[in-house]
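Removed: one protein chain of the complex. Kept in place: all other protein chains.
Order of writing sets the labels: A and B. Residues in every chain begin at 1.
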Amino acid sequence: MPDMVNLSAHSQQHPQQRQFNPYTENGGTILAIAGADFSVIAGDTRQSEGYSIQTRYAPKVFRLTDRAVLAVNGFAADGNMFVKKVRQRLEWYRHAHAKDMPLRAIARLIQTMLYSRRFFPFYVYNILAGIEEDGSGAVYSFDPVGSYEREACRAAGAGQSLVQPFLDNQIYFKNQKAAHGTSHPAHLPLNTVLSLVIDSFTSATERHIEVGDGLEIYVVLSKGRPMHGLEGLRGMEEVTTTNDGERVFVIRRDLKKD
Amino acid sequence: MDHFPTNWGRPRNDAIDLYGTYPIHSRPGPTTDAFSDGVQRTQQPIVTGTSVLAIKYKDGIMMAADTLASYGSLARFKSIQRLHSVGEHTVIGASGDLSDYQYIQSLLDEVMIEEFSAADGHSLSPDEIHEFLSRVMYSRRSQMNPLWNSILVGGFKNGKRFLAYVDLLGTTYSASTLATGYGSYIAQPLLRKAVEGNEDTLTEEQARSILTQSLRVLFYRDARSLNKYQIATINAQGTHISDPVTLDTEWSFAEGIRGYGSQTK
C-alpha cells in the first residue's frame, strides 16, 4: 500500500523532545597582566545574550582577598555561583588559619573546584591575578574544567581572539625584534600595562558587539611597593582591607555603549 | 506485601538483599524505581504568560504585565494575575510557564510566613528575595529540572530602589529598565530611551504612561499579548497592584492592509 503512512516504523522512534539546555553565553571579555611587583586584571561590564544587551553593568571581576582578584567569563549564572563558592572556601580557610589563602593555593583550589564538576562543568573561563608570597605579580588562567597555568598575561572571553594577539605582541614581544644591542624587558612598568589594558578594551569594544559599556580594572600592588604612576588616576578607588600588606585598587572607565 | 512503601515498585534484588531485610533508606541496589520513567520534568512551557515590563522612577519601581495565559496560540485564560506581592516591599512578575510561576509564588509565600513568624523585627528586603529566587532557579536548572520562567523582582525598602531579573537558567542582572520575553526586543528600547538618565525625575504619572505606551506597542506586535493589564507600584507607601485595566486600541488602520481588512483583492 504505497499511499499509506507506515505507522509501525514511525512508532518505533522515540517521541521527539527538545532537550533543556542548561547553558548560555553572556559575552564580555576579561584580561590580566602580571608585572614584576604588581598585577592588573580587568573586564568589561556588559552582559548580553544573543543580540540583546541584558545590562550595561554586571561586574565580572571580583576582589577575593587583598592579594587575589578573580575574573570570570562565560555563562554568567555559573560565573556568579562559582565566585560565591570560592569565597565561601576562602572564608573557611580564614576561619581555620586566621590568614588569607596564598595566591598559588587559591589557584589550585580553583582547579579542584572546576574539575569536581568535570561532567557538568561550570561554563566559565577564569583568570586569577594577584601577588604571590614572594611578592611577585602573577596571573593564572583556567579552562572550564580546571586545566591551568601561570602566565605573564592572558585574555579570555568574547574578545579573546582580538586581544590575545595584541598582548602577545606587546607583552611577549612576539614578532618584534629588539634594536641592535638591546633586549626586550621581562616586565613592563605599571603605567605602560594600564595603557595596554585600556587600549585592548577600547579596541575590542570597537570590533566586537558583546564588548563595551564599562571597564573595571583592578590593580594589586605588592607589599610596600610605592604607588608611582597610580596616584590621582581618574576614576580610581582603593579597596584594600588591611594596611600592612598588599594593596588593591579599582579603576572604573566608560566604554562605548553602541 | 512489602511494608516499606519506598520499596514499592523496586524489584527486590536477591543478589544483594536476599531476604529483603533492609529498612527504608539504606536499601542497596538501583535507586531508580519502576515509576522513574513516568517522572516528568518541564521540557517546555505549556500555559504561558508573555512579557513583563518594569522601570525605575522617582519614588520607586513600576511593573506591568498583561493578564493573558496562553496555551500555545490559544488565548486560554484572559484574567490571570502575573504580578505578585512578596511581603511589604517587593513585587515579582513572571513570564513563561504559569504553573511553575504559581509554584514559585507559594514557595515565596512560605518563606515570608516563616520570616513573619520569627517576629524579631527582621524582614527580607527585595535584594534578599531576589537572591533567594536566583538560588532556587539556579539549583533547579542544575538538576536539569528548570522552573520555566523569566522573573522580574522590583522593590523599595529603606529609601532604596531595587530592580532585577532572574530566569530559568539562573541568569541574573539588574538595570533601571527591564523587560522579559518579547518585551525585551520590542519594549526594552522604548523603555531605555524614556528612562535611562531620568530615573530620579520621572513622576509616577510619567512612568505609568511610559509603561502603558509600551504595553500598547506590545499588544499591536505580540500575538500572545492582551490589551488587559495590571500595573504594580512599589514605593515608600509599600506595594500596590492595580485592578486590571483595558487599553483602548485603534485597529481601523488595519482595514487598509491587504489580507487583513475586508478587501477581496
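Following the convention adopted for this analysis, a contact is a pair of C-beta atoms (placed from the backbone, for glycine too) under 8 Å apart; a residue touches a chain by one contact, two chains touch by 3 or more.
As a working rule, contacts and distances are computed from a predicted model.
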Which choice in "Rab7 GTPase", "Armadillo repeat-containing protein 4", "Proteasome subunit alpha type" or "LSM complex subunit LSm2" gives the name that UniProt lists for the one chain left out?
"Proteasome subunit alpha type"
Selected from A:Glu91, A:Glu206, A:Glu237 or A:Asp254 as touching the chain missing from the view:
A:Glu91
Which residue of B:Phe77, B:Tyr103, B:Phe132 or B:Tyr220 touches the chain not shown here
B:Phe132
Where chain B meets the chain that is not shown, the residues are 118, 120-122, 124-125, 127-128, 131-132, 135
Residues on chain A that touch the omitted chain in the whole complex?
84, 88, 91-92, 95, 240-244
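Going forward, only the chains that are shown with their structure count from here on.
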Centre distance in Å when chain A and chain B are each reduced to the mean of their C-alpha atoms:
32
Per the touch rule above, chain B residues touching chain A in the complex are 41-44, 134, 138, 141-142, 144, 146, 165, 169-175, 184-185, 188
For chain A, which residues count as touching chain B in their complex?
17-20, 22-24, 26, 47, 49, 52, 54-58, 75-77, 80-81, 120
